[in-house]
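The complex appears here minus one protein chain, its other protein chains still in place.
Which chain is which? They are A, B, C, D, E, F, G, H, I, J and K, in the order written, and residues in each are numbered from 1.
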């Protein structure tokens, strides 16, 4: 059978690391969406305060199955 | 009057051809969205099994009218 | 606290100017979404009729807070 | 019927604004070409003199119908 | 001897397939230009009507010999 | 277990269609490589003769498992 | 004689328009740098508040003569 | 006064060097066009024979004044 | 009030991790610049020795306020 | 003396982190290749299962000396 | 007949010029590969010592026939 996937774009943030920012974005997505399948990083940025990284901000695309459970 | 369009990103798949994968993505979108206006291909990929193309996977952006019927 | 933002892609149009097309896209988004935070221009195009710009069409990405009010 | 469109690339300039530079490019194109259909902005630059913008220079692609009037 | 080639940009359309849209663009080009040598696909889009692909629209660059027959 | 994949870049050609050109590239790769997993299209071009498409030429990246069978 | 130019990257902002944001960036640059020659737009973004554009933010590259007055 | 420029895309070739290939493209353009103003390199390629560079092939965009002599 | 920001490009390095390389770049920037506001990752590379990552090298753009303290 | 380097493209994976995925790709490369010199990240993706990151998948290019030891 | 081509990526270096760096990369490739057909420049860089260019480093993709001699 041929699945269709939808891709949404999110920005996750974290004061800790770039990987944590990605995990936070995935965690937010998984609260309302099931069947998440993959993510891809679009951009890594961060907010600076007092010469330090206050928040890592990573833009990700997240793909999930549209049509059916598996 | 000035329309606003929304663009969503989908991945259609097909065991047959790249064009079929696109058509499948459009068909899925048209089940829940009306007033689809255009699509543009973002990426063409595929899944290989036993040295053959098991599924064509084409990422498309699909634009539709947000604000009103016409 | 770590926010997650969602990014959507819209095309605003206007017979007047490129900036108006962007404002129209933002205005449409703000009718259904709260906590809009930023936009970025993806592409500027337009529809021509009789040798003149009939509509400016500007594709923008709009980011908004997903998880909580502030 | 299936149209074919041709795309040409122009740089319009204006001392006034980026939108005017685009309009000037379209106006030049419409003097020799009929059936102009759309434009898309490729690049926005400008020439500076005495610390001010002397000319806005906007590169656009302009599409027009090749094969037939409609 | 050293040839110079010119590249033009066309959009071919077809109600049938993406490959047909490319062939239509090449066919239009060959009506007025000789010595066509190669094409490259720039973008694949399409116009949607009633939830179906009404026209495939493929932008191609077409290269041809400028200076001489061979 | 964590796999490592290798990606190679091929250009497949075909007088028939863009999809056939891709299939030919995959078929060549599968003669010497096992465990092919995916491909992605990098560029679609073609060679023109007498105003017609003599060969479709599609550049693809092909990924396969490096470290082990599964 | 052969000039060398230096290019710097600035983000200008304005509550009024995208063109004003560019002019503000140029005005800031011209306070400390002479011999500004050109600019090119890198990105157009904006900050949203209450569903409206609070600030346009345009990233520009600005080129100026390094080696000598003319 | 505000000029409009047109940009065309050419591929120059040379058995000698990449710079010669560009000069050959410019020379071809100047045979039929006056008021050439600038060029920019789009791509540098070459044709190989017997393990050597038989021809350098450089794609350039060439800009020239459309509307008037100066 | 409308701020202007300047963006500089740095490469931070670290034997430990990609995030550390970014932090080192920010730390260097903060020694001479105040009012750092954001960074964005441009490229992640690394130097290999004896089959291991000797140094992570991450290119970042760093934005800071030009015109005034806040 | 003038070295020539070869660049290969790999995808490393890891259940732990993006940096580990890169290290795994390098480790695989170093099993069969000597004189690895640098890597650059091409893309960061991941596979999701049950709303969590099951595998980080990072595409890297790895450069190594072709012609001689040093 | 339909050929399949393989593309490899090399970095040639030379203390003399960018063109020499490309020729050195081609020369290295031709020592082990026959049927080289074309190259395309991916990136031009260089190593600086004492304020001078110590080595030009040019990344090229080189295409060659996979399946058969002609």
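Criterion: a contact is a pair of C-beta atoms (placed from the backbone, for glycine too) under 8 Å apart; a residue touches a chain by one contact, two chains touch by 3 or more.
What you see is a predicted model; the values in this text were computed from it and never measured.
Interchain touches from the omitted chain, evaluated on the whole complex, reach G, H, I, K. Residue positions on subunit H in contact with the hidden chain: 18-19, 22-23, 26-27, 29-30, 34, 36-41, 62, in rising order.
Counting the whole complex, the residues of subunit G in touch with the unshown chain are 2-9, 61, 63, 66-67. The chain not displayed touches subunit I at residues 8-15, 21, 24-25, 28, 55, 59.
One rule holds for everything that comes next: only the chains that are shown with their structure count from here on.
Shown for subunit B are the residues that touch two or more other chains, namely 8-9, 18-19.
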